[in-house]
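Taking it in order: structure first as C-alpha cells, then the write-up.
A protein chain is absent from this complex, but the other protein chains hold their places.
For chain A:
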Amino acid sequence: MDNSAPDSLPRSETAVTYESPYPLYAMSFSSSSSTTHRIAVGSFLEDYNNRIDILSFDPDSMSVKPLPSLSFDHPYPPTKLMFSPPSLRRDLLASSGDFLRLWEITDSPSSEPLSVLNNSKTSEFCAPLTSFDWNDVEPKRLGTCSIDTTCTIWDVERSVVETQLIAHDKEVHDIAWGEARVFASVSADGSVRIFDLRDKEHSTIIYESPQPDTPLLRLAWNKQDLRYMATILMDSNKVVILDIRSPTMPVAELERHQGSVNAIGWAPQSCKHICSGGDDAQALIWELPTVAGPNGIDPMSVYSAGSEINQLQWSSSLPDWIGIAFANKMQLLRV
C-alpha cells in the first residue's frame, strides 16, 4: 500500500499507484462533490473471504491512500462495484455478487451494509448477478443482470423489485442505462438488446456478434452522446462501437489491441473519446472520427501497464484521470 510509481515507464511520475495485498477487479469512483475523491476497490480471491477497500485520492498531491476504517468484507469477489450517482444525495456503494448489496460508507464505526436485495420469491435462492448499473437520471433505479437470463430493475429506496424481464436466451453479462427508462444488455447469446420499461414486451436487438453465439462480455453506453455504445466480445481484441440508430451494423471496430480487450470506458467530458484496456497490458485512448480512414482507426495515445489490465474506470467526477486495475495494483493515469 504505497505510492510507488510503476517502473520502466517514461511517464511514471504522472501515474499514481496503489498496491494492494490481493488481486483487484472491481473498482468505482465516488461521485460526490466532496473535495476528497474516494475509490472503492474489490478484491478477487477465489475464496469466500473477500474485501472491499476504500481509498482516498488527492489529485493535487497525486497521492492515494487507503482508509482502513472504511473497508469491509464481502462474500466472494464482488463482480461489480458502483457508487451512487451524484443525483442521489447520499454516498452509497453497491456491490453485486450473490445478491445486490448496498453499503453506506461511514467510519462510525465502520461501513455497514445497508441492505441486501434478494429478488427470489422462494427461500434463499437468487440467481447470482454478473453486473449491474445505477441509473444516473433516476437514482433510485438500479438494474441488475444475472446468469438466469433475466434483468431485474430495483427501486433501491424502497428495496423492492420494480420489474423483472427475461432479457436474453442465455446468461446476461452486462447492463447499462441510457436514460431514465431505457437500458441495454449484452449476453452470452451474442446480442445487444435495448429495453424500454414502458414497453416490456419488446426489445430491440441492435447488434449480434458475427460468429453466432460469441458471448459479449461488457457494454458501455456513451453518456455524452447516447447514440453510441461500445461492447467487447469474448476472446477478441476488438472494441465494437455501435450506433443505436443503425442496428446490426457497427459504426467502428477498434482493432489495435494486441490481446483481448477486458474493459472499456467512455470519456465523461468528451463525446468522441473512449479508453480500452486489455490483455496486452495497454490502455488505449481512441478518438472516434467522423470519417474513418481506410486502414481503420488508430488510437490516439497509449499507456503500458505492468500486466494485463482487467478493469478500467473513467469517472465523470475525475475527468482528467483514468483508473486501471492490473494484477494487484490500481493505477490512476492522468489523461
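We adopt the following convention: a residue touches a chain if its C-beta (ideal position, glycine included) is under 8 Å from a C-beta of that chain, and two chains touch if they have at least 3 such contacts; residues count from 1.
As a working rule, contacts and distances are computed from a predicted model.
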Record lookup, UniProt, unshown chain, options "S1 motif domain-containing protein", "Osteopetrosis-associated transmembrane protein 1", "Transcription factor GLABRA 3 isoform X1" or "Phospholipid-transporting ATPase" -> protein name "Transcription factor GLABRA 3 isoform X1"
Could you tell me which of A:Arg51, A:Arg101, A:His173 or A:Lys223 touches the chain that is not displayed? A:His173
Sole residue of A:Ser30, A:Ser71 or A:Thr130 that reaches the chain not shown, by the stated touch rule: A:Thr130
Which of A:Ser28, A:Ser146 or A:Ser315 contacts the chain that the document leaves out: A:Ser146
Contacts of chain A with the missing chain: which residues? 10-11, 14-15, 23, 25, 44, 46, 60-62, 76-77, 79, 97-98, 122-125, 127-130, 146-147, 171, 173, 217-218, 234-235, 237, 255-263, 267, 269-270, 273, 279-280, 283-285, 287, 289-291, 293, 298-303, 308, 310, 320, 333-335
